[in-house]
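Only a single protein chain was left out; the remaining protein chains are all shown in position.
Per-chain residue numbering starts at 1, and chain names A and B are given in the order in which the chains are listed.
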Amino acid sequence: MTSISSSSAASAASGSTASASTTRTDSLLPEGSEHLASQESADAHHDARLFGLATFLVADGMTFAGFFAAYLTFRAVNPLPEGSTYELELLLPTINTVLLLVSSFTFHRAGQACRADQLSKARSWLLVTGGLGLAFLAGQMVEYFTLPFGLTDNLFASTFYALTGFHGLHVTLGAICIGIVALQTRPGGAISASSHFGLEAAELYWHFVDGIWVVLYGILYLL
Amino acid sequence: MTVATPRELEPQLQEPLQPAGWLRYFSFSLDHKVIGLQYLVCGFFFYLVGGLLAGAIRTELATPLSDFMPRDTYNEVLTLHGTVMIFLWIVPVVNGAFGNYLIPFYVGARDMAFPRLNAVAFWMIPPAGLLLISSYFLAGAAAQSGWTAYPPLSLTTPAAGQIVWILSVLLLGGSSIFGAVNFIATVLKLRRPGLKLMQLPMYCWAMLGTSLLVVLSTPVLAGVLILLSFDIIAHTGFFNPALGGNVVVYQHLFWFYSHPAVYIMVLPAFGLVSEILPVHSRKPLFGYTTMVYSIMAIVFLGLIVWAHHMFTSGTPPWMRLFFTIATSFIAVPTGIKFFNWLATLWGGKIALNSAMLFSCGFILNFVFGGITGITLAQVPFDIHVHDTYYVVGHFHYIVYGGTVFVIFASLYHWYPKFTGRLLNEDLGRLHFVLTFIGFNLCFLPQHWLGLNGMPRRVAEYDPTFSTLNQVSSVGALIMAISTLPLLINVVVTALYGTPAGDNPWNALTPEWLTTSPPPVENWSGEAPLVTEPYGYGQHQPAGPSSHPLTPAA
Partner (left out) sequence: MQIRTAVTTALAATALIATGMLVGTQVNLLPVDASSNAAAYDSLFKVLFSIGTMLFAGILIVLVYSLVRFRRRAGDGADGPPTEGNLPLEIVWTAIPAVVVLFIGIYSYDIYERMGGMAPLDHDAMHHQASAMIEASVQPAASQAIGEDQASGERLWGGIRPIDGDVLPVDVTAMQFAFIFHYPEGEITSGELHVPLGRPVELRMKALDVIHAFWVPQFRLKQDVIPGQPTVLTFTPTRAGTYPVICAELCGPYHGGMRTSVVVHEPDDYLAWVQANSPAITNT
């Protein structure tokens, strides 16, 4: 294997003390360990990047879980004085929820198109998704400006802005990723039918953000 | 799933732009072995910083009056001491240093799953640490509300220092999470073909469990610190009673992380000890399967016991009871591990070298700390000793007497692999004796002090406690002195050390089946398949071994 012999040169260059020849390695092995016949299978490994991203998203989800726990505890234990709980308008957030759910579907379409080697179609779907995401953010801005309470008005207000704001940051980051991935679907870009980790990763992230929103919508607006 | 071809490994194999020699350790290296040693040395630097801070604390406490430094400075010192020791020494070293170095060897891989993420995770640490320490010199003072940063106190102390503290901890938590993602993926996805999960060395299981805890609990700390920073900067009222907030909610969220944090600090140490004891007693690790299940039990239970740190806060009676029972049960899987370690020693052929001395010291110290832990788990008992020096004694027996002793043991055990030289055994024994005596002298009296009326986090105390505090401070001084034989050992060994050979301990785990230090690709041939990492006693050599077992034996 070319890579192995070049690594011997590299190890000499990197200053390791012992010379590493195959026979020397053999003499280090006590009886009981085995060699596998194939070098190839010993060196190759699965692409664990999506798995790593999924693990990271579990962690990210736990941050939201902490915020949700705080919100629910405050609600149960620190109720506001009568008359100061703000009824939230449901129309705009419901529209926003629909936008995000549709955008997950359009992202899924983009992935399908990419795997079918229809990159310009994939790009179109990506742009639609990004557009829906931006529309969501615009809706959020409109809601922020029309709400009767500010960040520091009371505990409910603060938690509301903290939760939706943190989520909004995630949407923004997702929209940026969609833009980058869309650029990469152009001819000569990094995304192709056979190699499209960027798109898969962005899609997983986007579904995660969507899922968080559904929970958030349920807890903040419906409960 | 796409399969990464060996070609994708070439960048780190060749590392054309990487400096050679010791400069490598100051570069953005992708090699897990370099990163592991970066974590180790960086962590040790912060250990010395934390130790200086401890020295300042014990100097102040040598007399009952607050006469060594201004009172708010003392609070800054104790805050920094705890924060530095936890986030910049112990968590990075038992996870990042030994984990990054050893796990790829143990799963039969050339590197971790995500080498670039690995380097990023390490390089978040020095700036975060320097940021934290620099806050001490900021106008307006460093954070001074303890490493627990309870509001409203943390909302009333100088804001700049507290915000810097929050930023630093967020960075360090992020680094920890990135590391955990890497460990989980490496253990679960990068195992060499033919290697089953239940054939992995125990340290892999310990790191898997620890990484699960990191992924599930560290983000909650991030969340609560973000909310705290909103309170400080934007004057929201999450934890400000004057604005309608609830300080107990902070405590719940904080401890949801910070209790698992203690397992994040201790589980890797359990794993490391499980590697060291079999080698130097020439016997298999006793009860492999039970050891795995006990790690998983500790992980699960560790997530549901946080409120035993809040027994005297405002929690309802039923909640206190639940957490007493759950916490008490952690003693069972933990106890199993200790009995299994003793059973590993029993009947073996024990070489009492420095690695073993520190491992045995660990067993004694941690059992003692574990016993005081069981007492603390009982609500009525804790009501008296919460927030006193009894607790300080307890957790130092766990983190220092436990984890730090294991770090030292691991140093003596794996130093030959890292560097190709053996550490001097005489200096090692001196290091052990001074550390063991100094440590017990420092922290044993603290239990009595707490039981009899000395609270935590104070610079002044009832003069009747003077004598024991002086004893404790002398112990701390001895601990400080004990660092010298270690430092001398490392320096002298670098210059004149005995070459170790590839496998000075005649061990069976994969890292010993290659050169010392190992080549960039870990093994010059393919990765060996070790299905029995603890297969001692099965294949007796015909005569005296060709490898020296202990140089001083």
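Worth a mention:
Operating definition for what follows: a residue touches a chain if its C-beta (ideal position, glycine included) is under 8 Å from a C-beta of that chain, and two chains touch if they have at least 3 such contacts.
This one's a predicted model, so the numbers in the text were calculated from it and none came from an experiment.
For the chain left out of this panel, the touching residue among B:Leu130, B:Ile383 or B:Ile481 is B:Ile383. Contact with the chain not shown here comes from a single listed residue; of B:Ser313, B:Thr483 or B:Thr531, that residue is B:Ser313.
Within the entire complex, the positions of chain B that touch the omitted partner chain are 66, 70-72, 74-75, 144-146, 150, 152-153, 156-157, 241-242, 244-248, 281-284, 286-290, 312-318, 320-321, 324-325, 328-329, 331-332, 335-336, 338-340, 342-343, 345-352, 360, 363-364, 367-368, 371-372, 374-375, 378-381, 383-384, 386-388, 447-448, 451-453, 455-462, 506, 534-538, 540-541, 543-545, 549-550, 553.
Going forward, only the chains that are shown with their structure count from here on.
In the complex of the two chains, the chain A residues touching chain B come out as 1, 3-4, 6-8, 10-11, 13-18, 20-22, 24-26, 28-36, 39-52, 55-56, 58-67, 69-70, 73-74, 77-78, 80, 151-152, 154-155, 158-159, 162, 166, 195, 197. Residues of chain B touching chain A in their complex: 1-7, 9-10, 13-15, 18, 20-21, 24, 108-110, 113-114, 117, 177-178, 180-182, 184-186, 188-190, 192-194, 214-220, 222-224, 226-227, 230, 234-238, 243-246, 249, 252-253, 256, 420, 502-503, 508, 512-521, 523-532, 535, 538-539.
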